[in-house]
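Shown below is the structure under consideration.
For this depiction, one protein chain was excluded, whereas all remaining protein chains were kept in their positions.
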Amino acid sequence: MISKKVDSVSKALEGVKDNMTFMLGGFGLCGIPENSIAELVKRNVKRLTCISNNAGVDDFGLGLLLQKHQIKKMVSSYVGENDEFERQMLSGELEVELIPQGTLAERCRAAQVGLPAVYTPAGFGTEVAEGKETREFDGKMYVLEHAFKADFAFVKAWKGDEAGNLIFKGTARNFNPIMCGAAKVTVVEVEELLPAGELDPNQIHIPGIFVQRIFQGEKFEKRIEQRTVRNKK
Amino acid sequence: MISKKVDSVSKALEGVKDNMTFMLGGFGLCGIPENSIAELVKRNVKRLTCISNNAGVDDFGLGLLLQKHQIKKMVSSYVGENDEFERQMLSGELEVELIPQGTLAERCRAAQVGLPAVYTPAGFGTEVAEGKETREFDGKMYVLEHAFKADFAFVKAWKGDEAGNLIFKGTARNFNPIMCGAAKVTVVEVEELLPAGELDPNQIHIPGIFVQRIFQGEKFEKRIEQRTVRNKK
Amino acid sequence: MSLTKQQIAQRIAKEVKDGYYVNLGIGIPTLVANYVREDISVEFQSENGVLGMGPFPFEGEEDADIINAGKQTITTLPGASFFDSSLSFGMIRGQHVDLTILGAMEVAQNGDIANWKIPGKMVKGMGGAMDLVSSAENIIVAMMHTNRAGKSKLLKECSLPLTGVQCVKKIVSNLAVLEVTPEGFLLLERAPGVSVEEIQAATEGKLIVNGDIPEMVV
Partner (left out) sequence: MSLTKQQIAQRIAKEVKDGYYVNLGIGIPTLVANYVREDISVEFQSENGVLGMGPFPFEGEEDADIINAGKQTITTLPGASFFDSSLSFGMIRGQHVDLTILGAMEVAQNGDIANWKIPGKMVKGMGGAMDLVSSAENIIVAMMHTNRAGKSKLLKECSLPLTGVQCVKKIVSNLAVLEVTPEGFLLLERAPGVSVEEIQAATEGKLIVNGDIPEMVV
């Protein structure tokens, strides 16, 4: 067994530098790498390019990096619910590339599995396809989208083992599995870090080969963005 | 819950016809849809095109269809260990398209997820790439390979529920998950068919949306091709 | 009288057939789930990675790890499954989802749709909408027929940046049910008490009226 375990978030983030490109898992605030984000804030690395479906809210998630002006460019599919983001974008401080969510997902996966590019119908005929190669297959039009290139992927999983094997929970899975191995270094924070052999090999969502470093997160706030409930009968 | 359950292999295979293209899961004899194959033999459908990593052995798996000359063309990555196959191929009775195993896998997945084609480095510079588009990305050469088109996919899973959700076991997983939803109709045989709600939503390998029909297999022989053991100390 | 948002959802619910997998967008589409007939089997997919969504959780039972694409806490029903974003859009792109219901700011008579951007004003992003509209065989748009200024949102050509081209098949607005045909918006049903003339006046794009147009039943 090849151990991927590191003892602290600080060790897990060794090597992060200004001007790097990061991938960050999560959908809204669900399944985001909270501990790694906190450490990035602490380290105050600057001029980052962040690939993440959303940009957090003003005071949580990637919003924390935005508040400190650490992000130069965001690559996302949806960036609402964040006033500071909107301010920085409209003022031109922040560069933003908006891409379809499925394209974001497939460009992550392409990087993970060594495919250079994919043809997707999403965005054909829209400004998303401007300047990109388009092509017809079987009478339908597709846009060529390239695999992402990133320095670090920050991932949040539910359970993990020392070998780096991961299990995600519910919709906190989202982009996390497909970012594993899609960057030069994949750093995973888990709620529960187990010895190798404790996870059923059949139930592993992502094998440890896609992970370079895994650590037990100190604290998971798991903030809820839209608390919707129904009344008990 | 949308039920995919059918009561018998015979109902599960309704609509199979001569000249159709089938995908069949399995690697060697591991994880093959034994019950569906037996039913195909019984129905004696002819001139089939079969997409499957291997072609079975003389008296099991796809070998049973070969014995009855039901297969017109095989699309596989490896077809050793089958004398009847070799005889039919060398005599020209059987058409054979050999493609790299990873290409086979990705062409299945492409069909499953609506990607028209993929660029893979496998086979570049070899006869596999003859007549195909090749292209450079970042200094490396790739071959364009198209998504498969098939009428039926026959899949073997370990556990399934009435909603069509599937869990595979060990290396019997192989091509089975990526063939689900890659054909017009996906037929799954399982060792254990459970009511919806019995499987943990987090542990499902393939959601039921990719499956049209599911049935409990009557019998699974699960033949071992190479029984290798070590002595007890 | 023009329909309320609830009534638009109610009318769209009639388009949901037994055995359908359905993706519901944010806003009016989300309400559709409340009106689907109980004697048919339908499963709701949310592109953030869940199939088999159920109602909101009871108070105190919310799970931050189980949300829908609107980031609302949800529950799952028996037969549900979770999956990653790649497989989720695989379901969508692979046309395994039978029906997509989403909102629109503008629809053109050729089926073009705009619903993600108002240049210089609204820049939230397209989320999964471009994937959905470019892939789905069956797209119903839930929308108000006109904007607050009374200007038509069913146009000859969209003025806003497009989300997708020639993809909308049907529209249920507060005034009418319309089919998008190669010739233009074919009027199928009127909201109760709304006249063809009123619909015509609210429709900038080409409206096709063939014979008597029935009132919709909601």
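Labels for the chains are A, B and C, by order of writing; each one numbers its residues from 1.
The rule we apply is simple: a residue touches a chain if its C-beta (ideal position, glycine included) is under 8 Å from a C-beta of that chain, and two chains touch if they have at least 3 such contacts.
Just so it is clear, the structure is predicted and the values come from calculations on it, not from any experiment.
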item	value
Contact list for the unshown chain, restricted to visible chains	A, B
Residue in contact with the excluded chain [from B:Ser77, B:Gln203 or B:Gln216]	B:Ser77
Given B:Val6, B:Val41 or B:Met89, the one touching the chain that is not displayed	B:Met89
Given B:Val6, B:Ala38, B:Val128 or B:Leu194, the one touching the chain that is not displayed	B:Val128
Full-complex contact with the absent chain, from B:Pro33, B:Pro100, B:Pro116 or B:Gly217	B:Pro100
Residues in chain B touching the chain absent from view	27-31, 53, 76-80, 86, 89-90, 96, 98-106, 108-109, 120-128, 158, 168-178, 205, 222-232
Chain A, residues in touch with the chain not shown (by the definition above)	1-3, 111-115, 161-163, 165, 181, 195-197, 201-202, 204, 207-210
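Throughout what follows, only the chains that are shown with their structure count from here on.
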item	value
Reference chain A; chain at largest CA-centroid distance	B
Highest-count interface - the chain pair sharing the most C-beta contacts	A-C
Computed distance of Cα centres, chain C from chain B, in Å	36
For chain A paired with chain C, centre-to-centre distance based on mean C-alpha positions, whole Å	28
For chain B, residues contacting two or more additional chains	114-115, 201-202
Residues of chain C engaged with two or more neighbouring chains	50, 82-83, 86, 89, 92-93, 135
